[in-house]
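The structure under discussion appears below in the form of structure tokens.
Only one protein chain is missing; all other protein chains are in place.
Per-chain residue numbering starts at 1, and chain names A and B are given in the order in which the chains are listed.
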Amino acid sequence: MRGWFLPLAVAFGFIFLYAPIVSLVVFSFNESRLVTVWGGFSTRWYGELLRDRQILGSAWISLQVAFASATLATVIGTLGAFVLTRFSSFTGRLLLTGMITAPLVMPEVITGLSLLLLFVSMELTLGWPAGRGLTTIIIAHTTFCAAFVAVIAQSRLRSMDESLEEAARDLGAGPVRVFFDVTLPVIAPALVAGWLLAFTLSLDDLVIASFVSGPGASTLPMVIFSKVRLGVSPDINALATIIIGFVLVAVLIAGWLMRRALRKGG
Amino acid sequence: MSQPAIAADTKPWRREGATPFISVRGVTKQFGDFTAVADVDLEIYKSELFCLLGESGCGKSTLLRMLAGFEQATSGTITIDGEDMARVPPDRRPTNMMFQSYALFPHMTVEKNVAYGLLREGLKKSVAYERAAEMLRMVKLEKLARRRPDQLSGGQRQRVALARALVKRPKLLLLDEPLGALDKKLREETQFELIKIQETLGVTFIVVTHDQDEAMTLATRIGVMKDGKIEQIGEPREIYETPNSRFVADFIGSVNLFEGKVDAVAPDMMRIETYELGPVLLPPQAGLTLGQQVWGAVRPERFAISRSKPENTPNTWQGVVEEMGYIGHMSQYRIRLSNGVLIRASQSNRLRDEDPISWDEKVWISVQPSAFRVLTR
């Protein structure tokens, strides 16, 4: 693997990764409606995007869902990870292990369908949830995102020096205090990463949301999908460009913060 | 160190009927089928600095963790100051622990680490920080109070850990290899500091170590552990001079062991026929029967090496210096006897310009009868 082959293969790989994204961005500034034929520079699609109530409304719904489910998933995932790493034996341990890891390998169509069927039969027997909408999407996203948070939290909890918790116990803190005073602050960076991952996964999800949402609660991916299905449309390019720009800025800020923290710490 | 008037005051274990401060009775700890600590009995007195010494994996940390309350004993009882600890969780025990890894909270400053235990006691913030500052002065870290643990050197971290464990004035301080992570020089300095602090505060210490020199320097008494059992408990001198088994004799310092049988017993003398040295004469010892298998143990420094045959002892042998090592304050020798047995001996170098005994010289080695320690196991 030396000489020309490796650099060439790597260059090809990165072109493969970035060429579609770059062309997406370039054609978002295209005057022409024909997305792939250059008709001169223009920002008209951005204007059109900002006037599109459907897209703006669904983006707002998506953000709400992502925020709520990332937060809930972080709580549930962290508790699950904590229980599995710190309590050596309890009834149902094997079951919990399975339920926490299984969502990672579950095809989205199955998760979506089975949850919808659950909601429908719960509504029939218990009267709750009445219809489907924001609540059911949040529940569904929380459930599958919790698994991802749990994986991250679990690996951090395993690598954490357990004598830190013992030291706090030894100095007179009860179990609850130890969790909030020591465990939580120490694993906090991992939980932030888990929250961000859950937030992204929730924002990104189309399949599960399509199953469990109801009328009036379309998430952004659902709206994009229904538009894109009919063919390429330039305002979607504009939307993609905005999202990419947003992610880039976020990553740059995160990188800058991280370097600053490192410099301060060292 | 001031010399006490009556030895029994500072050495309560020598006094018949003294009440121990901590008593461990028949304590066993099993992990599944594996027995980490086996039927340990231990009595520790107030203000002692007790060292637990033993090889890696012999159960020292496990015993300590049972005292701190992190592990539940499989059987047996632990009482501290007359109180049974069986159902007392670690946060309510009158003990504090200094961890092998120090376990300093990485997200808190030095000051916050030290004050943490006081705040848990319900002390007011101002009082807690005042006492933490006082403790930090004692370990000479007052200047670093606002730093975080990752901005400290190994030695500084060690002192923060000590301060944090001591600030609550526990009845019992447990130290798991407190000096293990320090380099040799810092370690020796810190040993004396540790003794000074312990004497100032009068707190009872149990220190775990696998370094025998450290144990000898620090301890009022030492407990030597092997495979989860306590082999011998005694003052450093006792352990060194009168080990009760080959394991202890070999573990503390170095030793020459000679296997043999009790050959003759007279009121003022006893003879042991050894495989390595032939007959050896030594003072009689109680509890030995004729023909019993025993081991004679001699420390290297108890051998005298000379060019001419010594007259003052019946136990003399001839040999050749096979190896010699100069360490500065002393020299170590390996001497091959005519029957092929190798003897470890050492001599202190008191004079500078004496003509030292060296390689390939024919020498006499001798040992006083009283320098032999007879071991039965």
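Criterion: a residue touches a chain if its C-beta (ideal position, glycine included) is under 8 Å from a C-beta of that chain, and two chains touch if they have at least 3 such contacts.
Here is the rule we use: contacts and distances are computed from a predicted model.
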Answering from "Anti-sigma F factor antagonist", "Putrescine ABC transporter permease PotH", "Light-independent protochlorophyllide reductase subunit N" or "Succinate dehydrogenase": the UniProt protein name of the missing subunit is "Putrescine ABC transporter permease PotH"
Sole residue of B:G17, B:G32 or B:G122 that reaches the chain not shown, by the stated touch rule: B:G122
Option touching the unshown chain, where A:I55, A:I152, A:V182 or A:I236 are the choices: A:I236
Among the options A:V192, A:V247 or A:A261, the absent chain makes contact with A:V247
Considering the complete complex, identify which of A:G47, A:G92, A:P189 or A:G216 is in touch with the unshown chain. A:G92
Out of B:K29, B:K168, B:R221 or B:R302, which is the one that touches the chain we can't see? B:K168
When the complex is taken as a whole, what residues of chain A touch the one chain not shown? 1-2, 5-7, 9-10, 12-14, 16-21, 23-24, 27, 34-37, 76-77, 79-80, 82-83, 87, 90, 92, 95-96, 99-111, 113-115, 117-118, 120-121, 124, 139-140, 142-143, 146, 150, 172-177, 200, 203-204, 206-207, 210-211, 221, 224-225, 228-229, 231-232, 236-237, 239-240, 243-244, 247-248, 250-251, 255
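We adopt the following convention: only the chains that are shown with their structure count from here on.
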Residues on chain B engaged by chain A in the complex (per definition of touch): 68-70, 89-93, 95-97, 99-101, 103-107, 116-117, 120-121, 148, 150-151, 164-165, 168
In their complex, what parts of chain A are in touch with chain B? 161, 163-164, 166-174, 177, 181-182, 185-186, 265
